[in-house]
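A protein chain is absent from this complex, but the other protein chains hold their places.
Labels A and B are assigned to the chains in the order they are written; within every chain, residues are numbered from 1.
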Amino acid sequence: MSSALLFEQLLNGLQLGVMLFLMAAGLTLVLGIMNFVNLAHGSLYMVGAYLAISAAQWTGSYIAGVVLGLLATLVVGMAIEVIALRTLYQRDHLDQVLATFGLILFFNELIAILWGRTALFTTVPSWLQGHIELFSGSRYPVYRAAIIVAGLFIGAALWYVVARTRLGMLIRAGASNRTMVAALGVNIRLLYTVVFGFGAALAGLAGLMAGPIYTVQPGMGEEVLIQVFVVIVIGGIGSIRGAFAGALIVGIVDTLGRAFLRPMLATMVSPVAAERVGPALASMLIYLLMAVVLAARPSGLFSARNV
Amino acid sequence: MRRELVFWAIAVLLLVAVPPVATTLGQPFYIDLVRRIMILAIAAVSLNLILGYGGMVSFGHAAFLGVGAYAVGILAFHGITSGWMQWVVAVAASGLVALAIGAVSIRTSGVYFIMITLAFSQMLYYLGTSLERYGGDDGMRLRTTSQFSGLINLRDPVAFYYLALVLMLVSMFLVYRLVNSRFGMALRAARSNEARTRAIGFSPYPHRLLAFMIAGAMCGLAGALYANHTKYITPSLMSWQQSGDLMFMVILGGTASIAGPVLGAFALLLVEDLLSGWTEHWQVILGPLLVLSVIFFRRGLAGVFHKPHA
Partner (left out) sequence: MLEIRGLTKTFGALRASDGIDLEVVEGETHAVIGPNGAGKTTFIDQLAGNLRPDAGEIRFAGEDITALPAHKRARKGLARSFQITSVYLELSALDNVALAVQARSGRTGFWRSARSDPSLTGPAEQVLAEVGLAERRHMLASNMSHGEHRQLEMAMVLATRPRLLLLDEPMAGMSGEESQRMIGLLTALKRRQTVVLVEHDMDAVFRLADRISVLVYGQVIATGSPEQIRANEKVRKAYLGEDA
């Protein structure tokens, strides 16, 4: 295993982590502030991907596709919030889970009706194609590097908003004590809709970034969503910091595991056994990690709540 | 009480009557349909034990269906076709997996518990897809149904139907005795008021873990039955969609009763069957129906007969 390969996989892990972070940030905020479990978050990821691809095809411009796709996802997100989800804030988590589960079924099928069930193929725009030279002669795809840069930038921007602005203060206060914020006269409804819409836009962004790299098909959101859950459990509910840390950990562990576990096992046991056990173990790795973290810290690493 | 018993007697009679009636009408398909519903009803009843009575929102219950089904499938693959052995392993394996998952998850609560159980069941789903030898993503056939030394032939649809019916009634009875026993009352107390329960001297964790194991084991039995029913075992049996379906059955039927999950299973699966007959895209209709049912329909079907009791 060469160091160039290791470094490349590390970057891939970082790239996955950054995308997981975009999704986790929105979801953990909604969870922390509104105490709302939103399974349909994955659907927003999917919607973002599909709308951005269609908008790009329609306008002929990648950038226009991105902007329109994001806006559209934002609108869809806020529409869902106002129409279906508002009534559920007071209900228990079980009801929220079931209702958003129904939404997932709806969106998956709607996308299938409109675009079909086969995977949608999309390419990286020409100005993001190619590779860049890293040190030691290794190369890395420009597109993936762009994702990493964009994700880190957004992460920094989010940190700034949450830690340094008034809105961020409201968000942090809301995450640790919702009733108090409402009692202080803040327009809670508006805050909720804004937070939800913001989270939806982030999910949509992750979705459209995913387009060229991962499969774009109905149901693509749920696989990511469950990984996002692992991120939130590890990082702690309501904490952007936790979402960031958790996302990077999950992204890197998962990527490195899939790349290197089988070869590593093959040096210890027979190649045949490694072939059998390796891939299975690699796909289970992040869940085992989650179990270990939970055993030590049942509320995650950076939980914003007291409990 | 009297009204309930009458309702029960009628329901059981109706179920008993399905095979002869369906055969006479030349519609054997209904025997299969109702049998499938009853098997999944067993899974729903087991979920209700921990969700309705235990207050644990487990979003990964379908994992145990998978463990039970694969236990049967894998043993059959290796030539062990004895139903006695297969089904005992199915139940034991599911119980053990439940112990492992529960030991880690039950320390958490609320949202974390939901996410963790979902994550663990997804882990098992991935494990299933990566088992190339046993079909991986595509799953595997069950060439011989579980053999029970000639006592019953599961290839006979009617005999299998009545076995499923009996097992469904037995599992309901077991849960009934369990939730009204000392153990069950302590479990329900922990759900009703956790602080008060600790204050009188119960520790919720062991009760919940044991209930989780029992529910897992019972669901494993449902999995073994299901494998014999479909004669095809795939990882999708453990998917989160299946877990969500199970939860809906429990909620639709009403969590405060033994029969609720059974009613919910019939309601949900009959609706699914009906809708899928109309259109290939039936989920686009079912989805919003489910959302609406959650928003408006709080008590559940069985609440019509039962006043809310603990």
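In this text, a contact is a pair of C-beta atoms (placed from the backbone, for glycine too) under 8 Å apart; a residue touches a chain by one contact, two chains touch by 3 or more.
All figures in this text were calculated on a predicted structure; none of them were measured in a lab.
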{"item": "Displayed chains contacting the withheld chain", "value": "B"}
{"item": "Per the touch definition above, residue among B:L165, B:A186 or B:A265 touching the missing chain", "value": "B:A186"}
{"item": "Selected residue (touches chain absent from view) among B:Y134, B:F148 or B:F202", "value": "B:F202"}
{"item": "Footprint left on subunit B by the chain that the document does not show", "value": "177-178, 180-186, 189, 192-193, 195-203, 308-310"}
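One rule holds for everything that comes next: only the chains that are shown with their structure count from here on.
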{"item": "Interchain centroid distance [CA atoms averaged], subunit A/subunit B, Å", "value": "31"}
{"item": "In the complex, subunit A residues that touch subunit B", "value": "31, 35, 37, 84, 87-88, 93-95, 97-99, 101-110, 112-113, 222, 226, 229-230, 232-233, 237, 276, 279-280, 283-284, 287-288, 290-291, 294-295, 298-300"}
{"item": "Residue ranges of subunit B in contact with subunit A within the complex", "value": "51, 57, 59, 104-105, 107-108, 110-112, 114-116, 118-120, 122-123, 126-127, 129-133, 240-241, 244, 247-248, 251, 281-284, 286-291, 293-295"}
